[in-house]
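With one protein chain withheld, the remaining protein chains of the complex are depicted in position.
Labels run A and B following the written order; every chain starts at residue 1.
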Amino acid sequence: MSVPPSHIFLLAALLFAIGAAGFFLRRNVIVVLMCIELMLNAANLTFLAASRMHTLAHGARPDLQGPIFAIFVIVIAAVEAAVGLALVIALYRNKQTVSLDDVADLKD
Amino acid sequence: MSALEILGLSLLALFVLAGALGTVLSKNLVHSVLWLALALVATAGIYVRLTAGFLAGAQVLLYAGGVITLAIFAVMLSARIEGGPIPNESAKRGRGALVALAVAGLFGGVLLQADVLAPRDLPVVDAADIGRSFLGEYVLPFEVLSVLLVAAMIGAIVIARREDP
Partner (left out) sequence: MQPLLIDLSIAALALLVFVADLLMPSEEKRGLGHLASAGLVLILLLTFVLDMQGDAFGGAYVLDPLALWFKRVFLLAGALAALIALDPAEQAFARRQGEYYLLLLLSLLGMSILSSARELLLIVVSFELMSLPLYVLTAFTKSSKLSGEGALKFYLVGATSLAITLFGLSLVFGATGTTMLPEIAANAGAIRSPLLVLGVLTTLAGLAFKIGAVPFHMWVPDTYEGAATPFVGFLAVAPKAAGFALLVRLYLVAFAPLSVRFQPALLALCVLTLVVGNVLALTQTNIKRLLAYSGIAQIGYMMVGLLAQTGEGVGMLLFYLAAYLFTNVGAFAVVCAVGAASGSDDIRAYRGLSRRNPALALAMLVFLLSLGGIPFVAGFWAKMGIFIAAWHAGLHWLVLLGAGLAVVGVYYYLRIARSLYLDDPEEGAQPITIGAPLRLALIVCGTAVVLIGIWPRPWFDTALDAAKSFLH
């Protein structure tokens, strides 16, 4: 069974848009980090949909590049989240806040 | 593709979008994390429908499992230090909505023009093939990824650890 890839692309685009909007909209660092995860997830959906599209176009052997790329991105996202949340904890210990509005000692 | 399958996929897509919107819009930080979990697990469901079962497994284990747990940890730790619920207000709602609409419109418009291929049976992506690729043509990125994991582990500990006595 299969789905038209363009619909998955559209879903990915919506997901990316929501993540990007959240990145600009939200002031809580942890939510901003989660928005980045949403954007990465959108990239993964596109990789997989594209991979399916190429498999459909070329036939017998499934395209492996898309799924492999997606697995790498998942690992990279997890790694980034670990370092990002460590930064958040360090910041919180120092300044007692997780709001980006309070992170403004560095300004012109 | 039967009507039931289309319905199932549409439902999953709906869950993904609802989860994403919930993550961004929820007032409660813990709810935000849970909405994110919904979006990520529903994405794994779509991976299954796209015949990439192994990837779905990785998604659930690493993303929904690892990242969500980390996020919960961060929420709990910062809540404990503050001793109460964490403020989670948002700013400039109108601007955010505008960004979302613009990005979605741009990408959606272009992406809908992508080739729509006739649905037919797809070969399943085999986990064994993925494993062979990791140690075959993709061995270099695979090794670099392991170095990256070491760097991240050391880095996260260095930052999060309390200051030396």
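Definition applied: contacts are C-beta pairs under 8 Å (C-beta built on N, C-alpha and C of every residue); 3 or more make two chains touch, one makes a residue touch a chain.
In this text, all values refer to a predicted model and were calculated from it rather than measured experimentally.
A.B. asks: What residue numbers in chain B mark contact with the hidden partner chain?
C.D. replies: Contacting residues on chain B, toward the hidden partner: 106-107, 110-111, 113-115, 137-141, 144-145, 147-148, 150-152, 154-156, 158-159, 163-164.
A.B. asks: Tell me, which residues in chain A touch the chain that this view leaves out?
C.D. replies: 5, 9, 12, 16, 19, 23, 29, 32-33, 36, 39-40, 42-44, 46-47, 49-51, 53-54, 57-58, 63, 65-66, 68-69, 72-73, 76, 79-80, 83-84, 87-88, 90-91, 94-95, 103, 105-108
Methods note: only the chains that are shown with their structure count from here on.
A.B. asks: If you average the CA atoms of chain A and of chain B, how far apart do the two points sit, in angstrom?
C.D. replies: Using C-alpha averages as centres, the distance is 6 Å.
A.B. asks: So in the complex, which bits of chain A are touching chain B?
C.D. replies: My answer: residues 1-22, 24-28, 30-31, 33-35, 37-38, 41, 44-45, 48-49, 52-53, 55-57, 60-62, 64, 67-68, 70-72, 74-83, 85-90, 92-93, 96, 98-99, 101.
A.B. asks: In the complex of these two chains, what residues of chain B are touching chain A?
C.D. replies: By the definition above, chain B touches chain A via 1-2, 5, 9, 13, 16-17, 20-21, 23-24, 29, 32-33, 36, 39-40, 43, 46-47, 49-52, 54-55, 58-59, 62-63, 66-67, 70-71, 73-75, 77-78, 81-82, 86-93, 95-97, 99-101, 103-104, 107-108, 111-117, 119-126, 129-130, 133-134, 138, 141, 145, 148-149, 152-153, 155-157, 159-160, 162.
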